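Removed from the display is one protein chain of the complex; every other protein chain stays in position.
In order of appearance the chains are A and B, and numbering begins at 1 in each one.
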Amino acid sequence: MTRFLSRWSARELVVIGVFAAASKVATLVVALAGGGLNPISLMGKNLIFTTLLVVMLCKVRRPGTLLLFTVINIIVSMLLLGASVTLLPPMLLGALVAELAMWPGRRDGGVWNPVLGAAVFDVVSKVLSVGVSWLFMRENPAMMVMVVPFVAIGYLGSVGGLFSGVKAVKELRHAGIIHE
Amino acid sequence: MRASSMSSRLVGTDMGRDAQKSAALDTRSRMFVTLLASVVTIVISSFEGQMILFAASLLYALSIRRYRALFIAYGFMAAMMGIAALFTFGISKVMPSMTFSLTSLAVPFLRGAVMLNVVLPLALTCRVQALLTALKSLHLPFCIYIPGAVMIRFIPTFMHDIRQVSETLKIRGYDLSFGEMFRHPLMMLRLLFTPLLFRSLRTSEELGIAAELKGLEAEGRFVPFASSAWTRRDTLLVFLAAATAVLALYCHFRWGAVPVHGMR
Partner (left out) sequence: MIRFEDVSYTYPFSDAPAVRDISFRVRAGELVLVSGQSGCGKTTLMRLANGLCPGYFRGKLKGRVLVDGKDTALMPLRDVSRLVGTLFQDPEQQFFALGVEDELAFVHEWRGRSAEETRERVRRAAESFGLSSVLHNSIHELSEGQKQKVGLASILSQEPRVLVLDEPTANLDPESTADLACRLRALKESGMAILVVDHRLYWLEGVADRVIVMKKGEICAMGAFSLLEDEGLRHNCGLRDCHVEDVRRALPEPLPQEGSEEGAESGLRVEGLTFAYKGRKNVFEKADFSLSPGVTALIGDNGVGKTTLARLLTGLNRAQEGRFFIRGRQLAARELLGRVGIVLQNADHQLHMKTVTQELEVCLELAGRLKADDGKDDGKDDGARDFSVRELLELFGLEALAGRHPQSLSGGEKQRLVIACAFAKKPDVLILDEPTSGLDGANMLRIARALELLAGRGACVLVITHDLELMKLSCTSALRLPVGRKASDGREEKKEICHE
């Protein structure tokens, strides 16, 4: 554990922190601008989040990056924005499963391993968050019918984010900001 | 919470010193209350147990004296609950097996209210400026503290950046109306967020260099020069929270098995 914690360089940690801030601000702005239940803004914020996630995973290729990103996001969101602590387990588990999925391809330099990681993270965390919603609403399962479509719409945005993430990485390579 | 008050908190020009002073309670004790409440409220499915949690958490929320923010948050939650109730009513008409009763909605709604009551004091008393001190008091390892500090540092900067980007688009002649965003959402997202993406990468490069030049390293020993202190009030809060949880669990197990107004 100590080895895991101490092998990060300051520059990698800075990238994770900056992207955590960017994703938080971007998703918050979209949500505030469009309203929480607006399907377009729901898709938009998921799209931006996943795009930034793919770019960050391309920039910092160390195993554990997604897990760390998730932990930071949860702590700061909880303290600052009052994000529900119940989102913590789905996101953490999602990050853990995504890390496992990325492990075999950890030495690949391309964009596909980060895309895989982001895709697994999105699927697992969304499915688990539906599970948490069920725990909250188990006395009245009919309410789940309201939750599931919103999660599904959000997930469509995440899928779009995978494509826009690949596009963004290509553009960043064209701009010479990310190298293979 | 209103968007304007949210963004003014995040932009961080208000230093949060006063908020920190008035908060009086340590962030760790508030985090403990939030964590405990979230676990207990999920476990308890009886109306009585939830009511105890709700009453105690409401008193806790009122103790921060941010009545206006609390009122707005409750208004928003009520609207959400109203929509949920309508949905459930609609479903009961389509699927008669799922019967509709307002009483069956009470426990899920109370859960939501409990979470709101415990999360708001944490969020409203912890301003972005004071967050670094809060983070220090958690004694986190280097690899969590540094990105956390960087995230806190750049939230206000990026809020400002997005505002500037949207102004730049207006200056260029782009139509940023809601209708246009609805018609061309992808183009709007690109226009608004591409500069943010590039800015993030540039910022992380520059700050990464600054980190190296400041000699930051994982093996370094961190000694905070100032951190929030744990006081008797924090111990009391933790004790009261634990006592409430025990009482709510007792009520749940004592009466929870017996359906009350058709609920379990």
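Here is the rule we use: a residue touches a chain if its C-beta (ideal position, glycine included) is under 8 Å from a C-beta of that chain, and two chains touch if they have at least 3 such contacts.
As the structure is a computational prediction, the values presented were derived from the model and not from experiment.
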Touching residue (missing chain; options B:Ala84, B:Leu132, B:Met181 or B:Leu237): B:Leu132
Absent-chain contact - pick from B:Arg65, B:His139, B:Arg183 or B:Arg202: B:Arg202
Touching the absent chain when the full complex is considered, from B:Ile42, B:Met98 or B:Val165: B:Val165
Selected from B:Leu216, B:Leu237 or B:Cys251 as touching the chain missing from the view: B:Leu216
Touch residues of chain A, complete complex, unshown partner: 11, 171, 174-177, 179
Footprint left on chain B by the chain that the document does not show: 11-15, 17, 128-129, 132-133, 149-150, 152-153, 156-157, 160-161, 164-165, 167-174, 190-191, 194-195, 198-199, 202-203, 206-217, 220-226
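Heads up, the rule we're going with is that only the chains that are shown with their structure count from here on.
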Residues of chain A that touch chain B when the two form their complex: 5-22, 24-26, 28-30, 32-34, 37, 40, 43-44, 47-48, 51-52, 55, 59, 68-69, 71-73, 75-76, 78-86, 135-143, 145-146, 168, 172, 175, 177-178
Chain B residues within the chain A interface of the complex: 3, 6-7, 9-10, 27, 31, 34-35, 38, 42, 45, 83-84, 87-88, 91-92, 95, 98, 100, 104-105, 107-108, 111-112, 115, 119-120, 122-124, 126, 128, 131, 134-135, 138, 140-144, 146-155, 157-159, 162, 181-182, 185, 189, 193, 196-204, 207-209, 211-212, 216-219, 263-264
